[in-house]
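Here the complex is missing one protein chain, while the rest keep their positions.
As written, the chains take the letters A and B, and residue 1 is the first residue of each chain.
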Amino acid sequence: MAVSWLARLAARAPVPVFPALGMRGEEALYRLALSPDIKRVDSPRHASLLLVAGGVPPSMQQALRRVHDQLPAPFTTLWYRSAPLVELPQAAVTTVDSLDALPGALVESHGRLLRNTVGRSPRLLPDAPPHPWQGLGDDGHGGEGMMGGVPYGRPMAMPPTADLRDGLALDILTFRLGPFFPLWPPGFEAEVTLQGDIIQQFSVRSSPFPRALAPVFHEARERPVAIAVLERARARHHLQALFHALHLAGLEDLARHALRLADTCPSGDIVLLAKWFTAFERRLRRRGFFVLHLPKCGALRKKQAESQGGFAARAAGIERDVRAEDDGYRRLAFSMMTQQAGDTRARWRQRLAEIAQSFDLAARAQRDDMHTAQTDAVETPRGAWHDTRPKDTSHLLEDLLPGLEWGEALATLASLELAALSPWPREEPAETPEEGAA
Amino acid sequence: MILDQLVWPLTWVLAALVLGPYLLAVLDGLVARSLGPTRGPGIWLAPLSRGAWWLIQHTNVTEAPDGRAWRLAPALYLALAAGGLALVPWSRTWVATDIATSLVLWGSIEALATVVIFLQGWSANTHLTLVGAYRYVALGLSYILISMFVLIGVALPAESLALTQVITSQQELWNVLRQPLGLPLFLIVGLAITFRGPFNLADSTDLAGGTSADVSGAQRLVWEFARSAMLVAFSGIATTAFLGGWLGPWLPGPLWVAFKMLAVLALLAWLGPAFARITPERCVSLMWVVLLPLAFVDLIWAGVEALL
């Protein structure tokens, strides 16, 4: 009796969802973030629904099982464009294939979970400690000594040097931060060694999933495309990256605003978009995104910047942009922009400047119906695409992140685009008619 | 007699302890609504439905926590907030705890808050929560000084450390006008003590929830409630020290205190989501190199002003 009114009250709150992103899962995340009925949480402990969006490769299924088991009861799972784990019972699995139906399905699942009419997900992994430790002694204590053995199933942290006489060597913590860490690109797994909260070592175990670009970038390598469409897609890509960085910075409302701007990019009124973006950039500055949050660390060296390409290279002062060699762009008086510092702040300044530049180019190109001239190379938001697609560069982090404090390291990661480009373009939803006057 | 001196102040403080965080949650909802579209059960029901979900969800356990300390931490934070709220004078005669050194007691409550927040993160024995706890202590050690210098500046014209005397000293002019640097600095301390907004180093998003990353269910409810309760207590002290407490025409004292507290809470609720989260290094530099000298200036100003 008491449970039912409490459950009915709880069902009315925004649904806490933990998104575990697989390949091509970001579109679900962007749809969730804009839905006011759904609260996206950063830890599975805060969630009632595990949303698995996008295919999870078999190598990461054990990690998915671990995350699945970390949600506290009661919870259930929802699978968007993803094959559910076979050991889950049918009652605890809901599959959704349409993006528009996703928020509604989440709300419905949460409501049914609370009213006990949908199955609660069982635990997948066996209830056993990581190492057996109980029962070695009379009181069930385990382990073989002060700093040896496995107390409560895991060893204790040890200092990095073998020489224990040096009392100043403090302990290090090593752990693998897995593919479903919400503040990272999906699919990125790394082994992190922390001393205090400064990263001592960072080794990549699994690169992030390849990112899919808008189809217009792929078309631009076959035939001339309208510059307006290309620049709109570029701005959209950067705005979606900005969404992640703003979520990391704690500016949730600005993050949603960036996402809404990104959604209006393909078909919105370009002049209006440019105006909104200028106002948005002003708000970003006033709210302390640069001054308070972005660190001045994570500067790329010359060679690293060259191998990275794209806006990161231009932020480091390397003047390389395929658009500068394109006749169509030259007629629009395209001028390359660079920054000097090459660190995290410079990269975000560069990106914001490039978004504004994209809007400006798109406005003028749309007016004159300009097209690109060359088809052998295209400047993607990730870098120049000549013959081979931009490759994965996550090994850069192994050099860049050690010595940085945790928050700074994550901000640096969010400012870089490290994933390789996927050979297949993003699936665009059905074209909506052009809104607003050109 | 015992009714007057024990029961009434007790019920009043406990009522404020329950209502205050609820009203703060409603204010938070209002601020969120102004920042973007929200849906859900409406601002009055939203905090209750969030709390209902936390009550239904099971409380999490980690592999090898310090169980007692972990469960005690939110309850201790709540007790500290209640202690702070007990110091607030609601009218000339209506104070739950009227001691001669109430400012010192508030200072110790602020200091113990750092301990309690660290305990919540440390006891869980998980990696991200541990980093959150240690990171917060840097902020915790810095805000204490600023708060104390500002409050001592308030105590100078009152010639006493008792909050009741502080109010009486504001009869001609409130301290917010007499010592203009005091309230802005004190509000920053308020954001720091409840790790809200730009100072959210403890429960931040880059640690997937920080000290709360492995906390779920009823413990989360008590933790969030205690955070809000601490902000309510803080706003009570801010009202007393800077906005004249129960001083005001026409309306009875307690009503004035409630209004002023709500005003301070609204301001803090608005400031919270307004700024990006500051990095720990910049935070420590800001507190020690900018805000602490400003607190000195405020103290000197208060001293000069008290002698004139």
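Just so we're on the same page, contacts are C-beta pairs under 8 Å (C-beta built on N, C-alpha and C of every residue); 3 or more make two chains touch, one makes a residue touch a chain.
The rule is simple: contacts and distances are computed from a predicted model.
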Looking only at "Putative spermidine/putrescine transport system permease protein", "MnhB-related membrane protein", "NADH-quinone oxidoreductase subunit" or "ABC transporter substrate-binding protein", the name UniProt gives the absent chain is "NADH-quinone oxidoreductase subunit"
Looking at B:Ala96, B:Ala113, B:Ala202 or B:Ala258, which residue reaches the missing chain? B:Ala96
Looking at the full complex, which residue from B:Leu141, B:Leu247, B:Leu267 or B:Leu294 touches the chain that isn't shown here? B:Leu141
What residue numbers in chain B mark contact with the hidden partner chain? 5-6, 9-10, 13-14, 17, 55-56, 58-64, 71-72, 74-79, 81-83, 85-86, 95-99, 101, 103-104, 107, 122, 124-130, 134, 137-138, 141-142, 144-145, 148-149, 152, 155-157, 159-161, 208, 213-214, 217-219, 221-222, 226, 280-281, 284-285, 288-289, 292-293, 296, 299-300, 303-304, 306-307
Touching residues on chain A - with respect to the absent chain: 20, 43-45, 60, 63-67, 69-73, 123-130, 151-159, 170-182, 184, 189, 195-198, 405
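Operating definition for what follows: only the chains that are shown with their structure count from here on.
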Averaging only over C-alpha atoms, locate the centres of chain A and chain B and give their separation in whole Å. 34
Contacting residues of chain B [partner chain A, same complex]: 32, 35-41, 45-46, 48-50, 52-53, 55-60, 63-64, 127, 130-131, 134-135, 197-198, 200, 204-209, 212-217, 220, 273-282
Spell out the part of chain A that touches chain B in their complex, as residue ranges. 3, 6-7, 9-14, 16, 36-37, 41-43, 45-46, 48, 72-74, 114, 129, 151-154, 173, 175, 181-183, 194, 196-197, 247-253, 256-257, 287-289, 292-293, 295, 405-408, 410-411
